[in-house]
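With one protein chain withheld, the remaining protein chains of the complex are depicted in position.
Right after this comes chain A.
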Amino acid sequence: MENTPSDLGLAARVTHLGKTYGSSSTAVTALDDVSIGIRRGQFTAIMGPSGSGKSTLMHIMAGLDTATSGRAWLGDTEITGLADAALTVLRRRRIGFIFQAFNLVPTLDVRGNILLPFALDGRKPSTTESTWIDQLIESLGLTDRLTHRPHELSGGQQQRVAIARALATRPELVFADEPTGNLDSRTGREVLTLLKAASIGYGQSIAMVTHDPVAAAYADRILFLADGRVVEDREKSSAEEISGIMLGMEQRA
């Protein structure tokens, strides 16, 4: 019998995933037979040159987009073919998101943005959840920013609010697409340290898309994509090693 993803210790898994955009004559293959698992409790980086399919992969794994072929699971739930409403609830309760930019709802203040996943569910955080959120806010240094609106915050602060929101529900998996892409290197390092701390501190599973070797060096494992295929799968590596691999991939291309 086939092992379930959780038997394998996976937070998410895809098998033989394919994604094609457009019709036959102008078709673009964004993903080509991708099979990977994101291990539970690990900080995984997904790397690759621009256009290699990183965002597409993330969107499909997170139930934001549908694959052309193949299957995808979140935990033990197969999400291939799930209806929009079911996917929506799944995203709300079991997944956290951090995007490169435009992460926050402009009309809500910092607290409103952090509590948005609960509000969408029509409930208030429980006592344990509230304690956890207060702790998050404290550790992210947002305590005296709670009533500010997004446009009153710097890019780094906005990104920290997005992290707080993504971690607030303790989701099974957090997806981050270029979370440091809009930040200077020092602010970027702060954000990465915070993600790393969540992974080490309480085993938060994180999948982060990036093309910055320094960012990928924070991860426990690095998957490399090129032309819609997985071409490398490395355990923790230094920024230099990662740069070397990337350089090799670009030269082969």
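Quick notes
As a convention for this text, a residue touches a chain if its C-beta (ideal position, glycine included) is under 8 Å from a C-beta of that chain, and two chains touch if they have at least 3 such contacts; residues count from 1.
The rule we apply is simple: contacts and distances are computed from a predicted model.
Think of the chain that is not pictured: of "Fe-S cluster assembly protein SufB", "FtsX-like permease family protein", "NADH-quinone oxidoreductase subunit F" or "Electron transfer flavoprotein subunit beta", UniProt labels it "FtsX-like permease family protein". Only one of A:53, A:75 or A:150 touches the chain withheld from this view, namely A:150. Shown as candidates are A:7, A:84, A:144 or A:235; the residue that touches the absent chain is A:84. Although one chain is not drawn, the whole complex shows that of A:43, A:73 or A:97 it is A:97 that touches it.
Residues touching the missing chain, restricted to chain A, are 59, 62, 64-65, 84-85, 88-89, 91-93, 97, 99, 101-108, 116-117, 119-122, 150-151, 155, 158, 165, 182 (touch as defined at the top).
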